[in-house]
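Of the protein chains in this complex, one is absent; all others appear in place.
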């Protein structure tokens, strides 16, 4: 793990923090010290591993970890100290948070605990900042800003006029929030996130593009996390809206007036053009593009690098694009593809001709082709 | 609309500012107060709507807006107060600017109007800055920089040596301009725009990549707007050039030595590889990629997520890619596609055979098709 920190928990302490029971072998090793997490394959002595995908069950035998997070079906009989959870992957996620927070505390303690607001921050006297907010060096906070309890603003962030940041938010360095942006509680914004720039709107007057000022704002729900260098534009008239629990990866672009439903997940480098609505519990794979003014219903998954150019009205999994091939073969296929409509017409002619003339008795069988 | 601002214009005042006439009903309501803009569908009392797309004409009847921007053909007879414009969408664009500027003035007035140049800015004594330039906190301006009248440099921007910024430019926070970059007048750069990093040029010596220093610069024309996190590299020997009136959306990447013609529009996440020339009045949809050393003539539109890998010599609309499908169907089609060249050959054989009138004895030859 990164850095010079040195963290240890007793096994029973982890069980308590995670609110899960130990199996019998675990009870007997309750004072065992656990200093980190690892995969079944790579974890060593002193580490805690986890088994979430049954496919890897046979790796369990060779696992060198001192303890494992296991499903009750497997943990019961195991001679190995186990944290027992019906959802081992979620339990591992929570354990990872425990270790990360401990490491973060250790790093913070090395600095003489200075003032919560760094002397180099430039803060409007018309801003309203809760008492325990931490503000890093070189931050700029404009008038009318409200920041809720426990939030942290990283070095060099710019918080524009009238921005509202909820409680327990975490802004990493160099985040930019334009005026009027609203964040819910427990929102995490990674470095270089930009929220609230002008949507891309122009009216062409025959000679040039006349700017349409973007008068809406952006509203971000609770428990949202947004990855580094992602950008979300403000609305033209109404707001751009990101629902609760939405997770957005790095370098994602969300156009003006989009609405992303609660708990949807958008992977890296995806982009939504303007005025598109994504439902709840959707998953957009990496590099997906969605053109503007569409609607996608709840629980739709779009696989990586697909383009969505029509609304999706049924939940399911969707894809576009072509498979990777050897370049020489790809070239041949690409040429054929560029004539595909013509080829299809040829085939319809052949079919028709075969059906019309030749050995009439096979016509019927032929028409059944769709059913085999 | 975002923030706590409270803006009102009389209807006649808007007509004057927009330089358009009122219809008769408008003349009678010239003192009516308008506090914002809205769509035909959503605007309420006190708001100004607009009708630009004839498709929505029937929404006019139910529109709750106090006034509407209408084409003269519709406005003449209307009992509703109207601003009359032959180009309602452009008129709406200009109206949006009026409201945005008023809001901006209101926000600025809340702060005691401090010095135009923030005390925390670090400015070379060898920079030449016009009198009314505004420079935000934590800005860095290196030697040889020239900044024209009325320009504003947002918090945390970095302006490298010998950069020239024209008049009335607007740089949002965290913009980075490398040495020697030139901006025309009225250029707007959104947060995290980067202009002038080294183009991606290396000479492979058989063992490793030897850097080709990028000795050119970047020249940006007048009235250009560039969206958040877009990047434009400096040229290898000559300059990278962006024409007048070009509009670039967020997260666009423009490689070294590209030339983009006047008034072209590049939507979000598109990318131009090096040394590519785009004509005037082109439109690249979102996520378009253009490979290097190509030329595209004037007035070409490329639809979203298409790849341009050959020069385009005729204006028109171009596309690549495949349509979104249900994943199971997509998989079947993708497999067929990966054999398409072979399938096409099969069809040619069938055709030939049918034309020749061959009978069953050619079956063996037919089976040889894979080997020719």
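Should a chain be cited, it is by its letter among A and B, assigned in written order, with residues numbered from 1 in that chain.
Heads up, the rule we're going with is that contacts are C-beta pairs under 8 Å (C-beta built on N, C-alpha and C of every residue); 3 or more make two chains touch, one makes a residue touch a chain.
Only a predicted model underlies this, so the values are computations on that prediction, with no experimental measurement involved.
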{"item": "Selected residue (touches chain absent from view) among B:138, B:190, B:247 or B:277", "value": "B:138"}
{"item": "Hidden partner chain, touching residue among A:155, A:210 or A:260", "value": "A:155"}
{"item": "Touching residues (missing chain, whole complex) on subunit B", "value": "120, 122, 124, 126, 138, 140, 142-144, 156, 158, 161-162, 174, 176, 178-181, 192, 194, 197-198, 200-205, 207-217, 229, 231, 233-234, 236-239, 251, 253, 255, 269, 271, 273, 289, 291, 302-303, 306-310, 312, 316-323, 325, 329, 332-333, 335-337, 339-340, 343, 346-347, 350-351, 353-360, 363, 366-367"}
{"item": "Residues belonging to subunit A that touch the chain removed from view", "value": "1-4, 36-39, 42, 87, 89-90, 92-94, 96-97, 99-101, 103, 107, 110-111, 118, 120, 136-138, 154-156, 172-174, 190-192, 223, 225, 227-229, 245, 247, 249-251, 263, 265, 267-269, 285-287, 304-305, 321-328, 330-331, 334-335, 337-341, 343-347, 349-351, 353-354, 356-359, 362, 366, 369-370"}
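Basically, only the chains that are shown with their structure count from here on.
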{"item": "Separation of mean Cα positions, subunit B and subunit A [Å, integer]", "value": "26"}
